[in-house]
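All remarks here apply to the structure that follows.
Omission of a single protein chain aside, the complex is shown with its protein chains in their original locations.
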Amino acid sequence: MKKALGILLILVLALMPATGLWAKDTIKVGVPLAMTGPYTDTGDNYWKGIKMAIDEINTAGGLLGKQLEPIRFDTQEFAPERVMQGADYLCGQIGVDSVHAGWAGWGQDVRAYGKYTAPFFADDGSQSAVDVFKQNKEEYKNIFQLTDTGINQAQSMFNVLMALPYEYPNKKAVIITADDAWGTEVGDTLEKNFKEKGWDVAMHELVPYGTNQWGPLLTKIRRIKPAIIHVEIVSAQEVITFFRQFMKRPTNSILSYGYSLVPREVVETMGKEADGLLGEVPTAMPTPEAPTPEAQAWLEKFETIWGHLPQAGSWAAYSGVKAWATAVEAVGDEKNHDAVSDYIATNGYKGETGWWKWDEDHVMRAGGDVPIAHYQVQDGVMVAIFTDPPTKPYKDYQFQVPRWIKQ
Amino acid sequence: MGGEQMLRVTNVTKKFGALTAVNNLSFEVRQGQVFGIAGPNGAGKSTVYNLITGLYDFKGTISFKDQDISGLPPHRIAKLGIARTFQIPQTFPSLTVEKSIEVGSYFGSRKGFDQNHVDQVLTFVNLSDMRGAPTGSLNLLQKKMLMIGAALATRPEILMLDEPMAGSNAKEIIQLMDLIRRINQDLGITIILIEHFMKVLTELTETLLILETGTEICCGDPQKVTSDPRVIECYLGDCDD
Amino acid sequence: MVIEITDVIISGLINGSVYALMAVGLTLIYGVSKAFNFAYGSFYSLGGYIAFLLFGLSFINNYFLVFVLAVPILLVFGFFVEKTLVAPLRKRDDWEIKVMMITLGLALFLDNSFQVIFGSRMKSLPPFLEGGFEAGDFYLSHQDVGIFFLSIGGILLFRWFLNNTRTGMSVRAVAQNPAGAQIVGIPKEFVFAATFAISTVMVGMGGILLAQKYFITPMGGWDILVKAWVITAFGGMGSIRGGLYAAFIVGMLEAFVGWYFGMTWTLIVLFAVLLTTLAVRPQGLLGKWG
Amino acid sequence: MDHKRITFLLALIWTIVAVLPLFFGGTNFIMHILIMCLIWSVVASCWDLIMGFAGIFSFGQVAFFVMGAYASAIISAQFSIPPIFAVFVAGGITAAIGILVGLPCLKLKGAYIALVTFAVHMILEPVLKGDIGRAMGTGGSRGLLTIEPMHIFGYTFTTASPVPYFYLMLLVAVLCSVIILVVIKSHWGTAFLALKDSQEFATCLGVSAFKYKLRVFALTSFLTGMMGGFYAHYVGMLSTRMLGIDLFVTLMVILVIGGVGKFPGAIIGAFITIAVNELLSPLGPYRPITMGAMVVILVLVLPDGIVGLFERLFSKKQHGMTH
Partner (left out) sequence: MIELVDVNACYQDFHVLKNVSLAVKKGQIVVMLGPNGHGKSTVLKSICGLVEKVSGLIRFEGETITGLGSEKLVGMGITYIAENRELFPQMSVLENLKLGAYSRSARAFEKENLEKVFDLFPRLRDRQSQLAATMSGGEARMLAIARGLMSNARFLAIDEPSLGLQPNLRDEVAKIIKQINGQGITLLVVEQNIPQITELADTLYVLEEGSISFEGSKEDARGNDHLKEIFLGM
């Protein structure tokens, strides 16, 4: 054991200088994502999209004739100083010409990367990030959000829940969210909406990550017998254990999982068991059938490369790279960061499903060609049944009343 | 003899679970005395020390110069003027000889830290040459001396020695006996002494208390005590020597 | 209301039984060798991953075979870790803190190795019992009942082992008086390593038992470590009976607090109770070995 | 190690650190890491003081750090106290909490103290995120996104130009290390060591275990909390992510590398650990594996850390240097 560890250590030390060597004449692209810790998996989703875009550009001859070179940085758990370190490393030290992050820290990232000029694409989905942006739009003009805020996403979830072709037996709702920024933002918005529509939010619970004994909460739920249960914990373990324990003695409730339906394990682990669950993905590529032929082609390409359908964030991150590359082509100089940012802000980018337009807060607002897709698990596959806004059914896909609801 | 009363132990009992270590013990020590405590191993002698210095709680009362000290924490008792040593030499391996003595002077002395006094103590216990040495490098006798030195540095009125002679050879015993005499006579410190060597006790002490399983067997003049048949029977056995 | 409270009690009982299994293992190492194992949680995950790998083998199709194969693997692993990492430190004065440090390092190493080898995504095992008892609004799954009885059975088996086998008695002897154990010729070093190995098996089995219900994740062990630690201190470090009581108290407390006040309060209340207990009884509920 | 040698070593370390900006002043990334090194060196030294010197297994160091950070950020925002004062108020608050935590620990033994102090760490996250925290202004699970930057005499320190803040932190770190040195050197340090070596004898010589153990809790949590404040006003953002296991382990590694009870080992350890951690960063998930393996190997091979290694080399020539 000791020996093995020693060998490992030596190997690592020997490898270290190698990572410091970069080929000349490339355009460096910063990729700060979680590579360790609890967010590794989401980091992976983004990376797959980013890598696909970079490879595509490189095989097509590069950008302005230069190859793109991703520089990765492990953001770990987005501790504030870690996020800052990432910005200082990628922009300050390496001098990358664009940064493609995913979930990057709810506003900390805006600060950290706003100091620099390289266009920065994040998938924060957070009102607080937008609030930080608004404090100094000029300084932060290189910041672009690839998805809409949690508030708007939650609004959209509510719209779809109300639009379902289904008659609720009562007007009682239960909301369970993780005690993180995303969870609370969604939970609070939903509660507000429910109350405005005259619903009774009989229970609104914050739970810590790692909760997987739902007995006490389910006991309460079984007494309440709500028409809707919304669970918003972006971690498969929690939502699967909740579902399984719920299913032991289900109530007549629609189960809405919001964004927490998307960690790949949820559907992959449960398969058809998950049939009936609802969820949403912002900046989404609806599946299994894409809205346009180009999008369908993209979907198929992604599946060939990675062996599975794209997860939340993959397409958004991919599009971020492509949007930046388009802007660089137009400006003709990757080093002219301000011009690139201005180009993106004013012209947007035409992607597989249509036009991407950032609003004045540099947020990719849901709607138009890039709506939020709402899914239901049907036959073990996530099927887009609605898009929003505006709220409308997606293609011919139908909402199915979950099997546990006895009418 | 006949000095003022310094320490009074009244009806003290200490139990450890089922074991009664000290059983309804009473005695008093007067100023300037050398007070001896003897008894077979496990008779509860060291426990008595631990009770006086506040390391354990107990039933009964102990008073020092008419002040009730039962229940006071050890450092308070030390500061009042009661110092002690331990049977198994306890030193501070992380500290040097001088630092160890300073601990007593700084924390235990009512007059506060006094470098001169530390120097005097070092000389008194014959350790001036070793002042910079770490305590781990000392031999057994030196460790004992150091322990006594640290205790003296607190400027105690009573010094309680726990088997200072254990592990010493004849020469060292004489040396230690001389030291104890000097502490008692030159420094005027009252001494309580736990010892196994009867000879030491009969030579040094004015009053001798014999303990047996936590109970007093006999207390008084050492010559008389050692000739008391009960003592001979319990402590010395019917030795035919 | 009655059904609700019954539900909560049952949930507390089942969790308590699993906690008990884990806590007994931790208290065992502490009681015998005074070593605190920070990698205990990682051993929990290790158990799960071993079972996951075993289920991947073609000839393995039931839990019985998995247990039969996993136990010796865990046993050897625990023994090896004690001998190579913990035992060499025992000679030092400050070995307690050094053991904490080295096991913390080991935890970091193991957890992240799991992540690299198995990916950060959770792994699941097939259920070992299907179905459940149903009576009106009341439901109790067979799996939970199975977990309860297997945990309790494991503890009883362990108790029997301690009280009735020669090795078990030697473990107790070392815990109560290492010097005395040496005098009667018990190989102390071996007993230290053996208890470490046994505790590894106990927590690893916990990992296998719970894998279906709560999944296996690389970092999943920390929660278990903290809970086992709290229970161990609460019950009195080194006291198996104390650990047993504490495990059920903690299980119940969690269930009731979660049900009544909300999930975020469970940890706060848990630690508040622990601190109060320790303030009154620094040695925990039941002091030494019982 | 004798005090002269510690003083010399400290002077050497700080001199080397003080000239580093000459080489790296232009690179924010490295300056930022250096500032973090300075902050962690103080936090780790405090931990060493309480764990290595006083022999109390306190695992609450990260918790005190985070408390100080939040306290300072909230105080400066809500009572508009200038950050430079707020950090000291935060230190005071943390010290008070430190004493509260220390009180139950006086009665407890090794592993129990570790648990109680770690319990504080574990509770802190739900408290800061929950209703209590939100009422105090912690921003709940979102954290604090706007913390007033440090300013003295009209000069504002920003993360955009970290060199001035580096020197401010260097000054603070030097002061803290001098405080720690003085404490170790003074009767405090003697009392800690005496209590650690033989509590019985020490108390019988008049050392109050109660007083000195509480004092060490108060002092270390004060300094740690204060550093938390400096951290908060420097980074400008705070969240409960700091309470993850990562930082705790990093601090532990610092002590392993520097040597427990080997001040100023913790300072050297901080610089080495943070540097190695950064160097390993490109390895992604292999970084924590390597760190873990390093801890395991170092504890076995170099149980007293780097300073212990030096000592061993020295004491071969010069007899009598006990640990």
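Details
Going by the order they are written in, the chains are A, B, C and D; count residues from 1 in each one.
Keep this in mind: contacts are C-beta pairs under 8 Å (C-beta built on N, C-alpha and C of every residue); 3 or more make two chains touch, one makes a residue touch a chain.
A quick note: this is a predicted structure, and the numbers were derived from the prediction, not measured.
Among the chains on display, the ones the left-out chain touches in the entire complex are B, C. Across C:A135, C:A179 or C:V280, the residue that sits in touch with the chain not pictured is C:A179.
Here the missing chain is touched by one residue of C:S11, C:S170, C:Q212 or C:T232, and it is C:S170.
By the touch definition given at the top, chain B reaches the unshown chain through residues 17-19, 40-42, 136-137, 140, 163, 165-170, 196-200, 212-213, 233-234, 237-241. Where chain C meets the missing chain, the touching residues are 166, 169-170, 172-173, 176-177, 179-187, 288-290.
Throughout what follows, only the chains that are shown with their structure count from here on.
Of all chains, the one whose CA centroid is most distant from that of chain D is B.
When every chain is represented by the mean of its C-alpha atoms, the one lying closest to the mean of all protein C-alpha atoms is D. Remark: chain A and chain D have CA centroids separated by 36 Å (rounded to whole angstrom).
Centres computed as Cα averages put chain C at a distance of 32 Å from chain D. With touch defined as above, residues shared between interfaces to two or more other chains in chain A number as follows: 2, 5, 36-37, 40, 179, 206, 208. Taken residue by residue, chain C touches two or more other chains at 109, 112, 115, 219, 264, 267, whereas all remaining positions touch fewer. Working note: touching chain pairs come out as A-C, A-D, B-D, C-D. Those residues of chain D whose C-beta lies close enough to touch chain B in the complex are 187, 190-191, 193-194, 196-198, 200-210, 320-323. Of all the residues in chain C, the ones that touch chain D in their complex are 30, 36, 85, 88-89, 92-94, 96-98, 100-102, 104-113, 115-116, 219, 222, 226, 229-230, 233, 237, 264-265, 267-268, 271, 274-275, 278-279, 282, 284. Across the interface of their complex, chain C is touched by residues 51, 57, 104, 107-112, 114-116, 118-119, 122-123, 126-127, 129-130, 245, 249, 252-253, 255-256, 260-261, 285-286, 288-289, 291-296, 298-300, 303, 323 of chain D.
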